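All protein chains but one are shown in place.
On to chain A.
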Amino acid sequence: MTTTLIPTTARTASPKRRVKRERQGPAWVFLSPWVLGAIVLTLLPMAVSLYLSFTDYDLFNPPRWVGLRNYVQMFTEDPRYWRSVTTTLTYVVIAVPLQLALALVVALALKSMKRGKAFYRSAFYAPSLLGASMSIALVWRAVFNDGGTVDNLFGTGGWVNQPGWALLAVALLTVWQFGAPMVIFLAGLQQIPAELYEAAAVDGAGKWRQFLSVTVPMLSPVLFFNLVLQTIQAFQVFTPAFAIGAGKGGPADSTLVYTLYLYDRGFVASHMGYASAMAWVLLLVIGAVTAVLFRTSRSWVFYASEGDR
């Protein structure tokens, strides 16, 4: 979705350029807050955190250069770091596909609905707004605790206290918020021209065939957008893990997601250098995952409008 935007902003032919140069002033006035923010709050901090990742820094004493020490420690000497990596990956792999599958199924169900569509759409969307709050995270902790609803229904005991299950409770809170991708799916489904389905029906395609040959390819850009967005967000999960893991990623570090450990190292233990190194690894991993998704997208994402925009 982003790559298609860039060509439209490409500069136009050069003859008029001198005229434009005179008129650039106002543009920079409009842009000035953004430029200031981009430099002072994005680019500069990125550079600084890269530098800090090679230092030992506790906020009070000046940073001390330690070379690759933080990275070496992270990768070879810190089992909790690896614990946070595997916890986060497990969480992403469980939560994102479940959430998107549910979003797609509900969007398909609502698509052909004549009455009540707007109502269901809003109602299913509501948890996406509420779910990020501390209030709901506390509800989750209580519902999945010993003696909570899940314990009473299934007799499994509280998931929150079982290392094997606590992370699933966190993931289910994310799945609960399937409304945002669902709304995007639904909008995508409604943009598929009806003629395509009619033509397919004329050619003798049944419902299932129509789904595979019309819906899936036409919806693939939207699916791709949702996949990238939700994956990036899932890597940064914090609040529900904080609440469900009682602020420490418990029990037995089973909900110690990456950002929670980063918070613990940087802001609780005051190892800002170490936390900066963690932040850079996170940045690189998210960048790499996004790049891989973009690369694979060439083989499965179908862009109908080549050139007409």
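Just so we're on the same page, contacts are C-beta pairs under 8 Å (C-beta built on N, C-alpha and C of every residue); 3 or more make two chains touch, one makes a residue touch a chain; residues count from 1.
Heads up, the rule we're going with is that contacts and distances are computed from a predicted model.
Here one chain is missing from view; checked against "Propanediol/glycerol family dehydratase medium subunit", "Dihydroorotase", "Cell division protein FtsW" or "Carbohydrate ABC transporter permease", UniProt names that protein "Carbohydrate ABC transporter permease". Of the candidate positions A:180, A:200, A:214 or A:256, contact with the hidden chain is made by A:180.
Although one chain is not shown, part of chain A still touches it, namely residues 1-2, 4-6, 9-11, 20-21, 23-24, 26-31, 33-34, 36-38, 40-42, 44-46, 48-49, 52, 59, 106, 109-110, 113, 116, 120-130, 132-136, 138-143, 147, 149, 152, 176, 180, 183-184, 186-188, 191, 222, 225-226, 228-229, 232, 235-236, 238-239, 242-243, 246-247, 259, 262-263, 266-267, 272, 275-276, 279-280, 282-283, 286, 290.
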